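All protein chains of the complex are present and in place, except for one that has been dropped.
Right after this comes chain A.
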């Protein structure tokens, strides 16, 4: 009986997707619905929660710190896209080139930072970008006669540190995605293009880039999500969730501050729902624009 059940062609697909469905329901749908409900509540430690209607959301609309967090996250996301899509793509093409020496070495050394824990990396970057004369970046700048910079106290310089960390960490990962995309482009295309007299640049723009489009869309999608959900990098860089003038505060950081640090779980849930909405809107728009929802020919 069991055998028949397991071998049944009708049942098998459901058995296979069951783990995913379960995980999705328990760790995604349930928390989502639950936080949606919480976002309409006032929740205090040790007391029954009470219904707060739209109070949390209306407070959020006039909350300047939240606005600052949204702007920070958005800028961070855009800048990571600007850096972490073109450059890894370029590096991937370079490394994929047969004339390139030490390909395996570069591949692994680019990927290595991704294996390092954010906590360790963040702490090291914090020390590197320290404001003392003796900290790494400032001592290098000192060689050129530049006065010590208080990196982690200024908006622009703070973002320089934050983006250096992101670039150092994620270039290798995105590069690997592009490399795997490049592998699927047949050599024949390039040969044919060579015969037709196409230059390297033309080959890159006419063959490589269009054929890498699916990978690019994938990297773009996860980068948008990762950019908006960034939290630990900022937390490690500023040694806590509170950066001077909130220059490093992100949406998730604000959610953490409200929910965990201030015990204001209802309000934090509202922040989370807004973050979800922002991410969904941006990503769905992006996917619609890049034609992912069109039926394949």
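In this text, a residue touches a chain if its C-beta (ideal position, glycine included) is under 8 Å from a C-beta of that chain, and two chains touch if they have at least 3 such contacts; residues count from 1.
Rule of thumb we're sticking to: contacts and distances are computed from a predicted model.
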Notebook entry, point to check: UniProt protein name for the omitted subunit, picking from "Putative membrane protein YhdT", "ABC transporter substrate-binding protein", "Probable tRNA sulfurtransferase" or "LutB/LldF family L-lactate oxidation iron-sulfur protein"?
Noted result: "ABC transporter substrate-binding protein"
Margin query: List every residue of chain A that touches the chain not included in the displayed model.
Written below: 6-7, 12, 15-16, 18-19, 22-23, 27, 44-47, 59, 62-65, 130-132, 150, 153, 240-246, 260-263, 265
